[in-house]
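The structure under discussion is supplied below as structure tokens; questions concerning it will follow.
The complex appears here minus one protein chain, its other protein chains still in place.
Letters A and B mark the chains in the order given here, with residues in each chain numbered from 1 onward.
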Amino acid sequence: MTGTFVGMPAFPTAARDALADSQLRGNLARATGTIRAKRAAAVAEVPEWEALRAAGAAIKDDVLLHLEDYLVQLEASLTASGATVHWARDAAEACAIVAAVAKAHDADEVVKVKSMATQEIGLNEALAEAGIAAWETDLAELIVQLGDDLPSHILVPAIHRNRAEVREIFQRAMGTAGRPAPDGLTDEPAELAAAAREHLREKFLRAKVAVSGANFAVADSGTLVVVESEGNGRMCLTLPEVLVSVVGIEKVVPTWADLDVFLQLLPRSSTGERMNPYTSTWTGVTPGDGPQEVHVVLLDNGRTRALADQVGRQALRCIRCSACLNVCPVYSRTGGHAYGSVYPGPIGAILNPLLRGVGVDDQVDSLPYASSLCGACYDVCPVAIDIPSVLVELRSQVVDAHRGGLPGGEAAAMSAASWVFGRARRLAAAERVSGLTGRLATRLARRLPGPASAWTDARDLPTPPRESFRAWWRRTGGGGDA
Amino acid sequence: MRVALMVTCINDALFPERGRAVVRLLRRLGCEVEFPQGQTCCGQPMINSGYVDQAVPPLRAFVSAFEGYDAVVAPSGSCVGSARHQHALVARRSGDASLVQRVAEVSPKVYELSEFLVDVLGVTDVGAYFPHRVTYHPTCHSLRMLGVGDRPLALLRAVRGIELVELPAADECCGFGGTFAVKNADTSVAMGSDKAHHVRSTGAEVLVAGDSSCLMHIGGLLSRQRSGVRVLHLAEVLAATEKVSV
Partner (left out) sequence: MSARDEILGRVRRALADADRSSPPVSRDYRVTPPDGADLVALFVERVTDYRATAVVVPDADVSAAVEAALAGRRPIVPDGLPWPVDGLADTGQAAAELDAVDAVVTGAALGIAETGTLVLDHGPGQGRRALSLVPDVHVCIVRADQLVYGVPQAVALLDPARPLTWVSGPSATSDIELDRVEGVHGPRTLHVVVADSFRA
């Protein structure tokens, strides 16, 4: 039902199309501007914010460096509390486990809590192939699913849609999936939310199987945590008889007590609230309350590849708050689709190459370059992921992966620059030549041909001076009229 | 105090007047400024493009040129950011232990111009005169990598005759980003156009920033738009006096 990202063009091409869409630019600018201000206010309220960030990063680092121990502990805690633990090496294995659980209960549909892990593995498409309908119940996911669209934001997958578009999608598609939109539906967000409530309620009330992810999985207690706003999560986690949670292996936190860090960091960073409306925690099966059959699928799907990357490993601290998307000057102009993944924005620009590896797919290889390295993402990251440094590291891996064979234009240019910058006298000679040709070129044309056109199509070039600084210093001995 | 000017490759080749402004300013404040002739480039263009190995020769030139000075001053937050935050990594990659050691000695002595003036010389009023309407763009690496805070603004506020106006969305990136400006030219220009729009909305005659690379990008857009707004480096404004104008 929902499309996939496979075969997306590389970032610069996809970005060009997105930038040309003025409706999209407007929707994004408004939405990211709003959430940025809310986050800033919510964070400013907490004097110990930096201490929280440091603790969040340190706890996650401890988890990553001792992941085997914590996973084994989590498995034992979950099992002891009545949950069934499964392990999935990759997307296909995870999807097959979920499908098998649903089939075992003769379910031809499941209700879903919004979950990045299940999007990442393409669960809905896999379940559809197995004859099982997966109903997204988060409002934004519902908009994406009904619109046969792709998610473009981690927290608000339909951020690229404005209210008028949402109304049109609901009117057109709700009837094909169940209860149709009410007559006379306007584009007021409150009315649109009410329409989603009516549409989904019958699905919640009849569903036998629910699928979720988890924001955190506590190793010492076997507790899973889902943080949400709408109550669709509570519906899925409470009403069905069977619950399957797909959890990335990096979602572990060591102890219950550690949640006091993340339950402060996440809501303030994510929606800019002191606390999100609903947080549910459950530990295996509770007799007489909620699902009586609980499954947990521990998912690798590239996470161990990322773990092996000494610099990139820190990306696995990510708690999927999306603050980095909202502040990113690139994301807030291109939107999420240009990144070609369910993980867009700055975190996506590092997470996708880390999970999937570089040197295989040009689209993935283009992502580390989709940044001006302005550093706004690092500043807001609640677990202090140094995204710019990881981007730079991944660029070097992309370059390394493409070594061998004839060097391309860029590699040749960088080698030449390296040679020139290796000795000042070579640089001085180069400056004499480039100053001369540069003056000539800028005098002849404002728009240059070839690769230089990427600059001059929209920007004038400065006219090079008659004399470099170095030549002036040499000529005057640094003296004279500085 | 032995002070070396790290003019940066972009100022050396394209904006020598900005290097001369730094020299004039520092001399006016009583500093002996030297220009080590062996300097070339900080290596950031290679590092940020993923060619870390190719940054090793410029790094060797850098430490050879600047070791032994009490302070190295550069009119660029970005190049100083590279020296302070990237050079150690490049040195480690090179596998040359002595280079690692030399970098560890030089890096902490590299200052961005406003840091040097405010923190080392302890001045905010540098005796400048610049009777124009000015807006200031805090470049990303000055702001976030170095954390220069409001030092540049404190320096500008003390300039006589200046009319300083606030730039909307000032802390947002202008979209230069080194090779980003050409690899992702469309996005770069979209970001720069918004920045240029904000600059024009202030009615300023002059846009000031502490990095020539960002100024080249924003200035290139303002010039193409025939906006009439001039772009100047912070050093040029601070070097201006009643006698020497820019």
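Heads up, the rule we're going with is that a residue touches a chain if its C-beta (ideal position, glycine included) is under 8 Å from a C-beta of that chain, and two chains touch if they have at least 3 such contacts.
None of the values given here were measured: they were computed from a predicted structure.
*Asks:* So there's a chain missing from this view; which of the remaining chains does it actually touch?
*Replies:* Listed by label, the shown chains it touches are A.
*Asks:* Out of A:V43, A:L263 or A:V398, which residue would touch the omitted chain in the full complex?
*Replies:* Selected residue, touching the omitted chain: A:L263.
*Asks:* Can you tell me which of A:L71, A:A181 or A:A458 touches the chain that was removed from the display?
*Replies:* Here the residue in touch with the unshown chain is A:L71.
*Asks:* Would you mind spotting which of A:L78, A:C95, A:A134 or A:V156 touches the chain that isn't drawn?
*Replies:* A:V156
*Asks:* Check the options A:A40, A:A58, A:A76 or A:A128 and report the residue that touches the missing chain.
*Replies:* Selected residue, touching the omitted chain: A:A58.
*Asks:* Out of A:L298, A:A338 or A:V383, point to the residue that touches the absent chain in the complete complex.
*Replies:* From the options A:L298, A:A338 or A:V383, the contact with the absent chain belongs to A:L298.
*Asks:* Considering the whole complex, not just the chains shown, which residues of chain A touch the missing one?
*Replies:* 27, 30-32, 34-35, 47-48, 51-52, 54-55, 58-59, 61-62, 65-68, 71-72, 75, 81, 86-89, 93, 137-140, 143, 156, 158-159, 161-163, 166, 189-190, 192-194, 196-197, 200-201, 204-205, 218, 221, 223, 229-232, 234-235, 237-239, 249, 256-261, 263-264, 271, 273-283, 286, 288-290, 298, 300, 304-305, 307-308, 310, 313
Just so it is clear, only the chains that are shown with their structure count from here on.
*Asks:* Which integer distance in Å separates the CA centroid of chain A from that of chain B?
*Replies:* 32
*Asks:* Hey, which residues of chain A end up touching chain B in the complex?
*Replies:* 11-12, 15-16, 19, 329-330, 333-334, 368-376, 378-379, 392, 394-400, 410-411, 414-415, 417-424, 427, 431, 434-435, 446, 451, 454-455, 457-462, 464-465, 467-470, 472-474, 478, 482
*Asks:* Which of the residues in chain B come into contact with chain A in the complex?
*Replies:* 7, 9, 11-17, 19-21, 23-24, 27, 33-35, 37-41, 43, 45-52, 54-58, 60-61, 65, 86, 140-141, 144-145, 171-173, 175-194, 216-217, 219-221, 223-224
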